[in-house]
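See below for the structure under consideration.
Heads up, one of the protein chains got dropped from this complex, but the rest are sitting where they should.
Naming follows writing order (A and B), and every chain is counted from residue 1.
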Amino acid sequence: MKKLLSLALASAMVLSLAACGGDTKNKDAGNGSTPAGSNPAASTPAAPAGDKVIKIGVFEPASGDSASGGKKEMLGMQFANAETPTVEVGGETYTVQLVPADNGSSTDKAPSAAAQLVAENVAIVLGSYGSGVSMAASDTFKDAGIAALGVTCTNPNVTAGNDHYFRICFLDNFQAQVLANFAMDKFQAKTAYCLGETGNEYDQGLIAFFKQIFEANGGKVITASFPTNNSDFNTYLNQAKAEGADVIFTPVSIAYATQIITQAQSLGITAPFLGSDTLDDNMVLEAANGTDIQLYVSTFYQEGGAPEFDQGIKDYINSNSSAKDANGGNDTIAAVTAMGYDAYYVALEAIKAAGSADPAAIKAALSGVTYNGVSGAIAFDSIGDAVRDTAYIKHSTNSNAWELETVQKAG
Amino acid sequence: MEFAISVLISGISVGGQYALIAIGYTMVYGILRLINFAHGDVFMVAGLLGIYLSASLPLYAALPLVLLLTVALGFCIERAAYKPLRSAPRMSVMISAIGVSYLIQNTATYITGGQPMTYPVIPFLSDTVVIAGTPTKWVTILTPFLVLALVLALQQLINHTKVGMAMRAVAKDFETAQLMGIRINSIISVTFIIGSALAAIGSMLYFTNFQAITPTAGALPGLRAFVAAVVGGIGSIPGAVVGAFIIGICENVIKSTEFTVFSDAGTFALLILILVLRPTGLFGEKVTDKV
Partner (left out) sequence: MIQQRSKKGAVTAVIACAVLLAAVILLENISLLLPAGSVPNVLKPTSQLFAVLKKGAVYSLAAVSMNLLNGFTGLFSLGQAGFMLLGAYTYAILSVPVADRAAVYYLYGGSAVNFSFQDMFGTIFGTEGVGGAVSLGLGVAVAMVLAGCVAAVFAYFIGLPVLRLKSDYLAIATLGFAEIIKAVFQWQALGPVTNGANMIKNFPTFSSFNITGADGTVILRLSTFFPFLVSMICIAAICLLINSTYGRAFKAIREDETAAEAMGINLAKHKMLSFCTSAFFAGVSGAMFAMFVTNAQAKVYTTTMTYEILLIVVIGGIGSISGSVMATFLYVACSEWWLRFLDNVTVINGVQLPFLRAGFRMVVFSVVIMIVVLFFRRGIMGDKELPDLFKKRARKEGTGK
């Protein structure tokens, strides 16, 4: 019984402690001294403009497995923000401020990262790279009445049943279909070996769709999955070889993809590798550099698609060492960077269309926004998904560059 | 057939690398009765050091330096995180180990920015060789032999030197050994130094094979090596080596079937089976409880 009392008191104490913590935070904000959390990046030059500020939340992983992708996506937004740091709303000029929150690539940290953005009073949220964290944070944004604009979260469940979540990328089933058709058309593939991370909804979802389509067209699919943090892929690749796979489909995250490519090279795998949008990354490209691996990926954007943007972002990356670090140390443009760039402008369009900085108005306006971005025309359907019927398939030249293979349409 | 051989080769090679980590676990456990959760992370740090040092130094200078720094790290961890807790309950020490592992992983994330880093190519070890129709790297072939040589040397050290005798005495009975005038702290430090040195060698072999290093790259080999040490009977060095080869081969055999989802679970199932049948592992000593 004493314990019961103690417990109650303990909780009460903690509660008051928490409340105290909250107060100090408020005071900070009230004083007008910049709370640390609200400065997006020292790299972004402070824009000279009106006193009015509109905040855009950047909900991206800066740590964890998806950090590499999240940082590149954010790079596009930062570049866009540097390029267009203000927006006209109802005749007034607002300075746009990016507010980042690290969701740690993990669904259990996502809700509190999302709450951080909400606490900063952001008008709209961009992100995330990775569907799981987007889904986990979805309800926090929903409760706050803030619209979220997914950049490269391709899982169907992100937007389904949510009127506040939108996205500008294509979906997994479309991507899988494109790749399955490509495998059959280009390589006359009969047997496909699919390798994904155990328990990762992105990998396994794409593999499941790929399998459905590939088998429906008379192909044979062998699936395998590796545990998280695995680095030994020799047995998987040898199995693919032993089964006589015509293509190897690896929709895995960047760290695994680089390992698979280097190990495949030393095992002398000749079957072509098909990858999803995650593999469109310069670290993967570097792994394939100088090898005989045939690597094909489906993606949102192909370098050279918008020369002005290419030039701009390259200058931006080269002029800024932290941006270059975020991009993996060189200036190859990742598709997610282009997507981040487009997402920023779509958000600005929505703010302009709403004619106010009110999150609810922006949310209402977002569904009607159309925008011609560097990655193509963007418009939303009734679910909130971008109407996209194009995916680019490109292959690695194995000398640190991508080359456009084909542009695939749906159907 | 070719495929079966390739599975076996991968299993033996990876087993050898686990063995080098498992020895570190087993020796520390034998002496301190502590599961050193940070050991897998020391292994990862050795890999990162390899990357950073080889970027500015030639390999013949970088690799010995990696060895040296890893040993220093292992030594410092013991002095800073475990020594102050020598009289504390065992669970506190274990928590301290978990804390160190946390700290190392988070610091590595901070320094590398969470991006996977690529291990340098070590000449000869990285070259390809074809065995029974399966191309593989030289390191795969060399690992088991190197492991056996190191283990034999270690056995010599433990069975035929004064330090080795002291180590055996401490493992047998901590307090009596202390009363006999053995300097416990230096013996424990030697244990950590040997363990870290083997982890550093293991990291060179392992990351030559599997080149990308992330801050969590030590977690999985660490866990597998630990399971290997338990299967073999924790505290026993030959046990750790045998256990490591068993785990390495098992893992690769499961990976070659259609139940790839269970490649981790399978090793744990094997572990539990062995623990239930032989509670102290294959080569572990029987322990009787004192009241």
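Simple rule for what comes next: a residue touches a chain if its C-beta (ideal position, glycine included) is under 8 Å from a C-beta of that chain, and two chains touch if they have at least 3 such contacts.
Predicted, not measured: the structure shown is a model, and the values here were computed from it.
Interchain touches from the omitted chain, evaluated on the whole complex, reach A, B. The omitted chain makes contact with just one of the residues A:Asn81, A:Thr140, A:Thr235 or A:Asn320: A:Thr140.
Subunit A meets the missing chain through residues 1-15, 17-19, 21-23, 25-26, 29, 34-37, 39, 41-43, 62-63, 67, 100, 102, 106-112, 115-116, 118-119, 121, 132, 135-136, 138-140, 143-144, 156-157, 160-161, 198-201, 203-205, 208-209, 223, 225, 228. Taking the complete complex into account, residues 29, 33, 35, 81, 84-85, 88-92, 95-96, 98-100, 102-103, 106-107, 109-110, 113-114, 223, 226-227, 230, 234, 261-262, 264-265, 268-269, 271-272, 275-276, 279-280, 287, 289, 291 of subunit B touch the chain not shown.
The rule we apply is simple: only the chains that are shown with their structure count from here on.
By the touch criterion given at the top, residues 2-3, 6-7, 10-11, 14, 109, 113-116, 118, 126, 128, 134-137, 209-212, 214, 216-217, 219-221, 252, 255-256, 258, 260-261, 263-264 of subunit B touch subunit A in their complex. Taken in their complex, subunit A has these residues touching subunit B: 62-65, 67-68, 71, 198, 222, 224-236, 238-239, 241-242, 254-255, 258-259, 262-263, 266-268, 283, 286-287, 325-326, 328.
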